[in-house]
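The other protein chains are all here in position, but one chain of the complex has been omitted.
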Amino acid sequence: MDWVLLAEQCLNGFQLGVLLFLIAAGLTLTFGIMDFVNLAHGSLYMLGAFVCATVATWTDSYLLGVLLGLPVLLALGMLIEVVALRTLYQRDHLDQVLATFGLILFFNELVQVIWPLDGMNIAMPEILSGTMILPLGIEYSTFRMMIIVVGLVVAGGLWYAVGATRIGMQVRAGASNRRMASALGINISLLFTVVFGVGAMLAGLSGMLVTPILGATSGMGEQVIILTFVVVVVGGIGSIRGAFLAAVLIGLIDTMGRSFLDVLLLTVFSANAAEAAGPALSSMLIYVFMIVVLFFRPQGLFPPRGA
Amino acid sequence: MTFACDASPLLRVDALCKSFGGVVATDQVSIDVFPGEMHAVIGPNGAGKTTLVAQLSGMLSSDAGRTYFDGVDISALSAAKRAARGLARSFQITSILPDFSVLQNVALAVQARSGSSFRFWRPAHSESTITAQALDFLDGVGLSQRADETAGNLAHGEQRQLEIAMALALAPKMLLLDEPMAGMGSAESELMIGYLRGLKGRYGVLLIEHDMDAVFALADRISVLVYGRIIARGTPAEIRSDAAVREAYLGTGDA
Partner (left out) sequence: MQILSPRTVFAALVLTLFAAMPWLANTFDQSHYQDVFARIMIWSIAAVSLNLMLGFGGMVSFGHALYLGVAGYAVGIAAHHEITNAWLQWSIGLLSCALISAIFGAISLRTRGVYFIMITMALSQMVYFLIISAEEYGSDDGLVIYARSDFGLAWLDLNDAMIRYYLIFVLLIGCLYFSYRLVNSRFGMVVRGARSNQDRVEAMGYSTYWYRLTCFVIAGVMCGIAGLLSANVEEFISPDTLHWTRSGELIFMVVLGGMGSVFGPVTGALVFHLLSKELAEITTHWHLVFGPFLVLIVLFAPRGIDSLFGLSRGIGGRADK
């Protein structure tokens, strides 16, 4: 058993999990507090990547790309919420799904109008481009490590913000009972705008973190939105804790599955069968996992209160 | 008495319990309802009436205790299965099919006991026996003039009447009526009391109600529920003079 490979893939899985968490956090809050199904959340991830790539290219600094990109995404998120989404809160989920689907089409196209058709690529920043040596002598990409660290810091910050600050309390109050919270003087519409904006910023951050690796392309949101939904559903709508746990589990299962499933299959089946079935099964693994979780807990790992 | 209390009970509830977190909503509740009996359950707000109804109708599972209907243990059965066995309920918050016409609402209930509904070809509205029976039930509650109206457009009191018609259309053995008088003005209440009186003797009825006039006018027996426990049971006269009940409920100035 190649322990180094195992450890590496574990880290990769964790990294994927962290990226998914950043996108899912905003989505689960939007679902939980505003009862709003936002299909276009992946577009925010994409816009984050594009904004970051643009700024990084202008200023020749990836760091600036991220630092300046964050407030831009926050503002953009709040703008979208005020302009396009407010009218949809009262509508049923079907309407929300359709309207945000329309937004996806719009954003994907917009991005191709404003930016080059093939998307944008930026170079990996020098200091982060190498590898670092971890305990146990494992060599791991510095950049990917950075992603993990950033993700954990943000997760911790969110946990603290939602759990221990006044704003966080308002968010939780809004989540359990909107009308009551409003009657208690909490400005619900401002709260919604801020929550959405922060969610957009986090999704954008996730996009920014992958830009040096994947570049920014139209349609990249669609690739992550389904996985993000799976994370939200498995974690439980409205739960940050759930989103984190689910994201990490899914990241690990997906990564380890792809790497090791064919090895596992080989122990049971012939080489041909394993080679044929491997890729197919590993891509299905996440969905099978989702089905199993939902079978035992139909409302996810941390169901919304009062469910 | 309009019922035979030496026959075996239609509904027998045995030490039913339900808790939510640390809060005990239903505490060892036992109730009997005999065929043809109108048995009322009263109690102050928060007494646990809603929880009890949910448990009896099968929408909420109980933590402990058993429920017997017509001699059979139905404790594990779902709401749909209990309804199929003859335990019909009306809802406290009016629950009709707002998109359907008044007639279609009742017809669907009649259809439920008229054989299989896994029939895919023949139009339901062409089944004249079902339509005729549905109209009969509507007649019984005075709604036959409104048969073709969209149910969602009916006045509140009329929707309550429709609810009763739908419950009756299931040809149940027993009715679970959850605050049928809720939200009614005095004229509508009088009408409703009239309809309910018409049900006496024909069905076993468990009537959850807040309206004291109705309860004392209609009930054969009354059980009093306070903080999830039955503190008294008896005829209206017995309950009216029960000291514990007075204190817990009637004496607090609650109407």
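Per-chain residue numbering starts at 1, and chain names A and B are given in the order in which the chains are listed.
Basically, a residue touches a chain if its C-beta (ideal position, glycine included) is under 8 Å from a C-beta of that chain, and two chains touch if they have at least 3 such contacts.
Please read all numbers here as calculations on a predicted model, not as lab measurements.
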Candidate in contact with the missing chain, chosen from A:5, A:75 or A:105: A:105
Touching residue (missing chain; options A:2, A:95 or A:139): A:95
Residue numbers in chain B that touch the chain omitted from display: 57, 59, 78-81, 83-84, 88-89, 91, 95-101, 104, 107-109, 111-113, 116-125, 127, 150, 152, 166, 170
Footprint left on chain A by the chain that the document does not show: 31, 35, 37, 39, 84, 87-88, 91-95, 97-99, 101-110, 112-113, 222, 226, 229-230, 232-233, 237, 279-280, 283-284, 287-288, 290-291, 294-295, 298-299
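Rule of thumb we're sticking to: only the chains that are shown with their structure count from here on.
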Inter-centroid spacing, chain B versus chain A (mean Cα positions, whole Å): 49
